[in-house]
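Please see the structure below; I have some questions.
In this view, the complex is presented without one of its protein chains, the others remaining in place.
And then chain A:
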Amino acid sequence: MRERLDLTPGRIALLAVLAALLALVVAGPPLWSGAADEIDTAAMRAGASAAHPFGTDQLGRDLLARVLVATRLSLLLALATAALGFALGVAVGLLPALLGPRLRSVVATTINLFVAIPGLLLALLVATIVGIGAKGAVIALGVALAPQAARLTQTLAASVGGAEYVAASRVVGVRWPRLLGRHILPNIAAPLVLQFAMATSQALLALSALSFLGLGVQSPDYDWGALLSVGLDRMYVTPMAALGPGLAIVLAGVAINAGGDVLAAAIATDAPQRARRRRRAAGLAPSATLAAPVAEALADEAAPAAAASAAAAPAAAAPAADAAPGDVPAAPAVDPAPAPPAPAGPPAALRVERLSVSLPAAEGAVTPVREVSLTVGHGERVGIVGESGSGKSLTALAAAALLEPPFAVETAAHEIAGEPLFARAGTGRRRLLGRSLAVVFQDPLSALNPALRLRRQLTEAAIEHRDLDAGEATEAAIERLRELRLTRPEQRLGQHPHELSGGMRQRAVIAMGMTVRPGLIVADEPTTALDVAVEREVLAALRRANDEDGTAILLISHDIGVIASFCERVLVMYGGRIVEELPAADLRERAVHPYTRALLAAVPDMETDRDRPLPTIPGRPPTAAELPASCAFAARCAFASERCRAQQPPLVALDGAPGRRVACWHPAPDAAAPAPAAAAGDEREEERR
């Protein structure tokens, strides 16, 4: 709870102040109004003393008592002002959410118009009408606050009003008062409360200023501002006479803001922001842009991870990651089989031994990738398939050295094109990565700079890493685009990314990566955002890079169909580990891991028997925080035994099957005994044969 509400010691102190102020609002006048109103002609304009710590005023009344008593009026007026402003503002601000398009724009324009009028001007105008005095000041300042509140409400309500769940409630037949009360207001309450607290402290300041000038609270009433004006002319003689009320104003303002913060946080934590907050609290900086899609996946997002954002840099110029080996807790003592040795000849495009990725979290470090060993041979097409949260994207990013703190990456070996990555530092590593590796992300727009024409983006890597001059680099880029079957390549170079279609952009990114003739392209869900026809173009482009340049491809996808048809070798990931490795040709018929088999059976294809229910896998994939020390699939597996629930099965070579590895205590016999979890699916396969 404390962590959720960000309760730092300073904030707790301010909350204590706020509580004290509220107590004074209630108890101040009854306790001290006697002392505050007691006229003492013997001690007029007395200095600070033990009897009168703040001194006395021109009638000998105790100023400390008057400051304490004034708390009620000062705070209640400030609250009334903010309440008036927000009542008006919220009411008007919610109107656009309820009205049709035409009236909506009328209201919106009116709000904009009022926002444009300086608040002071509006306040003066209203004050002239209502008259001077406490009531006038409150109404004037309240009305002046309203446009801002209306604008804020309008913006917030528009975003929540456009949310799917509001549309869903409308479709179900929920009427508008309930829509407002149950769906819109609660979901915009947190920022409104925050803003309300700020408005209250601003109103306190403004009201005090008016009273100070004699335009606000009129004698015999008094608030802190009025007391300040009494004390100010004795500033040098009795500093506390002026400092006392001044201090009260400042302290109250800060305390009210702190109270607003905490209240808003309490409201917000009720909702999905909770996860985000936690992550932030855990230091999973949302600013680490590459971390964003990953953190999404970690938070058990069913949706395909959002695309990596702009920091995903021009693919070829892979930023050097400072992923220093961190304090990854030693994994349980299982000894995974090393990745099969690369055949003699050119060195493997990528070799990673015992890769683990961990990151700090509220409940200690979580390790979403565990002991992954993989090799991508020279010119090989390897696929990693897995569901969200399986660790596949993190594995790819770590392999491309793109993970930055807070992710801690630990490997026993990490070689790119046969060269150990961590033997080099700084520039050397950047050059190695830049020349040997290109990365293609799900969203091509994230890899392209929207402000630059393609020419610049497609040539700079070649100029940097291959020492070409601009003319040669342009020639090479045109050549690349042509190879990838982009129409009119010369013209494309003069265009900006937004002028291209999604498929063209993705091919441009691939072309960009290929201009340096890298040994490896890591493609993370490169076709997920694309349509079927375009998906084919992009896969064909990758295939061409593979065929013609011998560029190895590491393709990451949740789509087992894409992986099976594109790759030569498939790695199946679940719960942060590789659970099975096998040739793509064996995937459909000869997989032995229960998860692989169940996954294949669960996805309908064009052969699926329509008269039977689909085989399903009970439960859901574990999140990174839920990963057990034993087999992660055991909880959903029909074959799971005590051993599965106690011990992590190591990834070992499958007997008599070269190039195949599996991590399972009870692998299904190859192409035999159907897995119960996938029973219907296997029968189906039998029928087909």
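Definition applied: a contact is a pair of C-beta atoms (placed from the backbone, for glycine too) under 8 Å apart; a residue touches a chain by one contact, two chains touch by 3 or more; residues count from 1.
Quick note on the criterion: contacts and distances are computed from a predicted model.
Selecting from "Planctomycete cytochrome C", "Nitrile hydratase subunit beta", "Peptide/nickel transport system ATP-binding protein" or "UxaA family hydrolase", the unshown chain of this assembly corresponds to "Peptide/nickel transport system ATP-binding protein" (UniProt protein name).
Across A:G133, A:P186, A:P405 or A:G550, the single residue that touches the chain missing here is A:P186.
For the options A:L614, A:A629 or A:A646, the residue in contact with the chain missing from this view is A:L614. Of A:A42, A:V172 or A:A451, it is A:V172 that touches the chain left out of the display.
Across A:T56, A:N257 or A:S388, the single residue that touches the chain missing here is A:S388. In the full complex, the hidden chain is touched by chain A at residues 101, 163-175, 178, 182-183, 186-187, 270-272, 274-275, 300-303, 387-388, 531-533, 535-536, 558-562, 564-565, 598-599, 602-606, 608, 610, 613-617, 620-621, 636.
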